[in-house]
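Quick one: structure below, then a few questions.
With one protein chain withheld, the remaining protein chains of the complex are depicted in position.
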Amino acid sequence: MSATTTEPLSYLDNTGDDPTVRARLVVGDNDFHAVTNKVCGIVESPQPRLWWVAFAISSSLTLVLLAMIAYLVTTGIGVWGLMIPVGWGYAIVNFVFWVGIGHAGTLISAILFLLRQRWRTSINRFAEGMTIFAVVCAGVFPGIHVGRVWFAYWLAPIPNQMSMWPNFRSPLLWDVFAVGTYATVSLLFWYMGMIPDLAALRDRAKTKIRYYAYGLLALGWRSSNRHWHRFEFAYLLLAALATPLVLSVHSVVSFDFAVSIMPGWHTTIFPPYFVAGAIFSGFAMVVTLVIPVRRIYGLQEIITKRHLENMAKIMLATGTMVGFAYSTEFFIAWYSGNTYEAFTFMNRAFGPYAWAYWTMVTCNVLVPQVFWMKRFRTNTILLWIASVLINVGMWFERFVIVVSSLSRDYLPTSWGYYRPSIVDILTFVGSFGLFFTLFLLFVRFLPIVGMAEVKGVMPQAHLDRPGHRGHGDYHGDITGTEVLS
Amino acid sequence: MSKTAEHAGLYGYLASFDLVDEFLVAATRVRDAGYTHWDAHSPFVIHGLDAAMGVKKTVLPYIVFVAGLTGAAVGILLQWWTNAVDYPFLISGKPLFSLPANIPIAFETTILFAAISALVGMLVLNRLPQLYHPLFANRSFKRATDDRFFISIEAVDPLFDPTTTRELLESISGRPIEEIEDQP
Partner (left out) sequence: MSSMNHHNGMAYWRSLDELEQTAEFREAVGREFPNDDWDRLPPATRRQFLKVMGASLALAGLTACRWPKEEIVPFAHRPEGRTPGVPQRFATSMEIDGVALGMLVTSFDGRPIKAEGNPLHPDSLGALSAVAQAEILQLYDPDRSRRLLLREGGQQYVKDWNEFESLAGGLFSGAGAAVLAGAFSSPTLGALRERFLTAHPEARWYEYEPISRDNEREGTRLVFGSMVRIHPHLGGAEVVACFDADPLFDHPAALRLVREFAAARNPESGTGGRLYVGESGFSLTGVRADHRVAVASSRVPALLAAVANSLVAEHGLELPAAAAGFAGATDHSATDDERHFVDLLAADLMTHRSRSVVLVGPRQAPAVHALAAVLNHALGATGSTITYTADPSPDRPSHLEAISDLARRIQDDEIETLLILGGNPAYDAPADLDFADLLAGVPVSIHLSLYDDETSKLCTWHLPASHSLESWGDGAAWDGTLSLRQPLIEPLYGGRSAIEVLAIAADDGPKSGYELVRESLSGRSGIPISGDFWRRALRDGVVGQSAWETVAPPTDPAGLASAVDGLRELLEVGRPTTEHPELVLVPDAKVFDGRFANNGWLQELPDAITKITWDNALLISPATARDIGVSDSEVASVEARGATLDLPVCVVPGMARNCAAVALGYGRAAAGQVGNGVGVDTYRFRTTAAPGILSGVAIRGTGRSYELATTQDHFAIDTIGFSERNLRVADLVRETSLDAYLENPEIIHEQEHHPPLISLWKDHEYEGEQWGMAIDLNACIGCNACIVACQAENNIPVVGRQQVLNQREMQWIRLDRYFKTAPGVTPDEVDDAEIVFQPMTCVQCENAPCEQVCPVAATQHTTDGLNAMVYNRCIGTRYCSNNCPYKVRRFNFFNYHKDLADTTKMQFNPDVTVRSRGVMEKCTFCVQRIEAVRIAARNDNRPIADGEIMPACAQTCPAEAITFGNLNDRSSDVSRSREEHRSYAALAELNIRPRTHYLARVNNPVDGMPSSVEGAGDHGKESG
């Protein structure tokens, strides 16, 4: 049974702006089975050569990361470029960078879910996966950046030989809890959403290993509607819980800086500013990843142009918010009359680190403005380039905040200039290796599109009878009574 | 629930459907027939099906709520006991215990406890994981995760009668009704 309301202008193009037409979220004539085939096919059929190349590169980069960490732990933090006054450098910059990226997934799954943004269904699994891997990368850095890694467990509230407890007044400890919780909840969310799709893989399994492996992960899911009922509720609750969480995580990360007394750090605007930035970078990373993947695995019909365009719009919005935050900071620095604050920002823009500052402004504020033009939102190449630039810009934002503020604080006699060491740089590059390794394994073994959810928003999933509002991006549910009438 | 001898070895009947509409209608029919031990299987959530089946609203929210409160309490008590009671130390001339500084962690523990309880609660209430189920033995049932909709009525249902139940199902489903063995 095919959809019958006004067909989109052309195949694969569902980016129409006519509000009276509900754009379709799955284009082409795909029925449920086609969707299952497309998504499960990725996991079941052998991977393209490109996958192997990418995996070879990223896994070797992961080895570089491990080697750098080993060197660091055996030799000392001194192998990095850190010094007094700049006690935090690449490690913390990378941490904030990765945590930020880790925001898109939960945002898409939770907030867009609550907002009934059904177009989320094609990309949420994918974004959640990316979230988990980004948080894994983020988690690496706070762990290794402490001077005595072997005592890092003192951060946890567990009794130790000194029978002392951690200091809960410290924002770093808030961080430990926030990121820990975020990682756990994201994982739960991701896994729970995947259960029905794992069951699908189980039911299509050709080999015993697959059957048992996916069977085990699917926990014996049998699509029972009594289960679906509680599943939906749990999903709703998780979404409701994850929404404040995702907003809190980067707020808490921003407390690391905002609670200090360093000019350039001690800023009340940080929580919203960080969250906006996180969403910004998160979507940029999703776009960066999803564009090649949908091309390589032929998912253009499921992850459609409209999805990309929507994300571009969100980037435009958040990017503009970030730009607004930058200008607000400057205004307040001047308006507050605090000379230290004022100098810190003048120094950012015109001091030794001006190059980093202007890189940040260009990539984060100017680049997203191109998304005002539909051409840039829908042309995947341009979109991809822009999103990569945005990722660069967001990394530099963290660099500017962390390093340039510290490098020139209160006493001019302790001013300094931070230069990363080669170990710093290789560790950062290595973290990308880890990220992509995990991501490629995800693509290889798990359903990267939430089939059950996609099917739920397909026209076929809805009653097709007069008096109904038709297919597509369908709002409002049918009540049982309605069925009976 | 013990089973009567006449249909020992029989788990129940399985009817399958291709369209959401038929499926919803069938569900209401079975519901109205008064069966209690039956279920509907679909590859994705079908809104309205709960009503059509007459599924009662789950208690999960209450579980999660209680878990959340527990998390909050744990968060506050942990910080108060460790920093103000068990091993107090003077930090930046600040009070040993003050709520504002303890809000973030209390918040995180609240979310953590609630979220875990949501997943675990869902699984427990669903009696999952249950790695074996008689339905899995049925080949065509595998499409329940793909593109087909099923209704299963269990033999243990007091109203279950091999003939009338089969007739009911045949009347609502265009397809042959399958018997599901109950492997010992």
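Lettered A and B in written order, each chain numbered from 1.
Convention: a residue touches a chain if its C-beta (ideal position, glycine included) is under 8 Å from a C-beta of that chain, and two chains touch if they have at least 3 such contacts.
All values derive from a computational prediction rather than experimental measurement.
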| query | Of the residues A:N37, A:Q117 or A:N167, which one touches the chain left out of the display? | reply | A:N167
| note | The listed residue (A:V43, A:C137, A:L155 or A:L434) that touches the chain absent from the view is A:L155
| Out of A:F324, A:W358, A:W415 or A:F432, which touches the unshown chain? | A:W415
| task | Would you write out the residues of chain A that touch the absent chain, in ascending order? | result | 75-78, 81-85, 87-88, 145-149, 151-152, 154-155, 162, 164-167, 169-173, 176, 256, 259-262, 339, 343, 346-347, 350-352, 406, 408-416
| said: For review purposes, identify every residue of chain B that touches the missing chain, sorted by number. | reply: 89-95, 98
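Just so it is clear, only the chains that are shown with their structure count from here on.
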| message | If we count contacts the way the header does, which residues on chain A are in touch with chain B in the complex? | response | 1, 31-33, 36, 157, 163-169, 173-174, 177-178, 180-181, 184-185, 188-189, 191-192, 196-197, 199-200, 202-204, 215-216, 219-234, 237-238, 241-242, 244-245, 248, 252, 255, 451-453, 455-456, 460-465, 477-484
| query | Residues of chain B touching chain A in their complex? | reply | 19-21, 24-25, 27-28, 39-55, 58, 60-61, 64, 68, 78-79, 82-83, 86-87, 89, 91-92, 94, 101-102, 104-105, 107-109, 111-112, 114-116, 118-119, 121-123, 125-126, 128-133, 135-136, 141-147, 150
